[in-house]
Every structure is written in C-alpha cells, then in structure tokens.
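Other chains dropped; remaining ones untouched in position.
Read from first to last, the chains carry the letters A and B; within each, the first residue is number 1.
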Amino acid sequence: MSDLQLVPGNSLRTATPEEGRQLAVKLARLIIKLTQPDAEIRQRQRAIYADDPRMLIAIGQTVAAEFATIAAANDYWRTPPVVP
Amino acid sequence: MSDLQLVPGNSLRTATPEEGRQLAVKLARLIIKLTQPDAEIRQRQRAIYADDPRMLIAIGQTVAAEFATIAAANDYWRTPPVVP
C-alpha cells in the first residue's frame, strides 16, 4: 500500500467535538487521496463535487460515518479531555 | 482547512431530542458549506434538492446518521438533561 499516512497523528482522540469533526473530514479526504494520488486531478474533482448537489450530500454521508467512529472513540467528549 | 466552525457550540450535548435533531441538520449543512463555500451557489442548490425526491431521501439519510451519533452522545436523553 502507499505510504500515505491515513490517520493524522495516528490517534482518534481529539480535545473537542470541533476537532473531532475536522479529523472526520481529514480521514474522508485521505481515502480519496489514497485512491487518486494526483493532486491536480483531485483539485479538479473538488470543483466537480462542489457543484453537484448529489455529491455534496454523499460527502456529508461519508463524514457522518467517520465522525460516528471518532465520537465513540472520544466517549462523545462527555468527560474532560485528556491532552494526548 | 477552512476556519468554518463545524460543530456549533463545540458540543454534541443538547437539552432535548428536538434540539439534537436540529443540531443533526446543522452538522449536515455545515459539511455542505465547507465543501461549497459560496452562499449564492448553495442557495441555488437548495432549490435543486427540494425538487428532487432522490436527493430529499439522501439528505434524510445524512441527517439520520448525524442524529444517531448525537443521540448516543446524549444517552438518548434518558436522564434529565444537565444544562451545559
């Protein structure tokens, strides 16, 4: 497999829900990067996503799925975060 | 990444299921906003969603997924809510 790092920081723990959400977006993007490694093509594709309502929704579903896992990993940020 | 706040209030806790559901809708919309930052284009796209049964259903699937996480984060509002 490519040596692209798929989990930034190699951890699912984040200090806050906001950071967890950003991690979810990154995880989703990194899978796209793994499958389409060419940065220029990805740049062009991002314009396609942004203009297609159907794809925007599908991206939202992906992020929701990644976030579900990250939220569970952080016990939904119920307890005060421990600095990793 | 953009400096758009992705989790309003930076918390998944809400006082009631109704507020949890509204948060789910907001989370879903904010990912769309992140991917398509142009407000005018999003306004046009919302008209497209609203007229396309297939997209309406897909939006429903996204909200359902976001809500599942929020509901778990609030222990399904089983216990009386603590004001955050």
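We adopt the following convention: a contact is a pair of C-beta atoms (placed from the backbone, for glycine too) under 8 Å apart; a residue touches a chain by one contact, two chains touch by 3 or more.
In this text the structure is predicted, and so the values were computed from the model without any measurement.
Total copies of the shared sequence across the full complex, per this structure file: 6, with 2 shown.
Everything below uses one rule, namely that only the chains that are shown with their structure count from here on.
Distance from the chain A centre to the chain B centre is 16 Å, each centre being the mean of its Cα atoms. Those residues of chain A that touch chain B in the complex are listed here as 16-18, 20-22, 25-26, 46, 49-51, 53-54, 56-61, 63-65, 67-68, 71-72, 76-78. Residues 1, 5-7, 10-13, 27-28, 31-32, 34-36, 41, 45, 48-49, 52, 54-55, 58-59, 61-62, 65-66, 68-69, 72-73 of chain B touch chain A in their complex.
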